[in-house]
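A single protein chain has been omitted from the complex, and every remaining protein chain is retained in its original position.
And then chain A:
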Amino acid sequence: MSFQLLLNILLAFLWMFLANSFSTSSFIIGYLLGLLAMFAMRRGFSNRFYLGPFIALIRLFFRFLYELVVANLEVLSIILKPKLDIKPGIFAYETALEHNWQVTLLSMLITLTPGTLVVDISDDNKTLYIHALHMPEADEAVSSIRNSFEKAILEVSR
């Protein structure tokens, strides 16, 4: 992915030298033309065209912001409710992610999602121990959210 990005910048500089105009606008034109050429040649690369992971990353970021707001509204309703009816607990969650940065990103996302907080990660990076604010309702909703998070992270790194 980073190789393709570097190649695209190189193509943009090539365009600037061809057009003999060294300005930001000609860089952008060259970048877009290089993007087009690389899209046409995308079968020559060993991994997939780099706009895919990039778009997936942007979608992950917006999902992150959305989850942050939802998490806050949920904590808000728990704190401001006159009667404190929560059932906290720690549950184990098996993750399929392999690289360290993926597990880090997933645990950051889980910590900022509604009612969950990562307490510990097992030594082999396979199990996350998550403290849930309200166990009975958290289990199913949270596992679906996390599955979609995991899919999104895999989509970025595929």
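The criterion applied here is as follows: contacts are C-beta pairs under 8 Å (C-beta built on N, C-alpha and C of every residue); 3 or more make two chains touch, one makes a residue touch a chain; residues count from 1.
The working rule: contacts and distances are computed from a predicted model.
*Asks:* If you had to name the missing chain as UniProt does, which of "Protocatechuate 3,4-dioxygenase beta subunit", "Oxidoreductase FAD/NAD(P)-binding domain protein", "Monovalent cation/H(+) antiporter subunit G" or "Thioredoxin" would it be?
*Replies:* "Monovalent cation/H(+) antiporter subunit G"
*Asks:* For the full complex, which residue in A:Met38, A:Ala56, A:Leu97 or A:Leu133 touches the chain that was left out?
*Replies:* Only one of A:Met38, A:Ala56, A:Leu97 or A:Leu133 touches the chain omitted from view, namely A:Leu133.
*Asks:* Residue by residue, what part of chain A touches the chain that was omitted?
*Replies:* So the residues of chain A touching the unseen chain are 68-69, 71-72, 75-76, 78-80, 84, 86-92, 107-108, 111-112, 115, 117-120, 122-123, 127, 129, 131, 133, 135-136.
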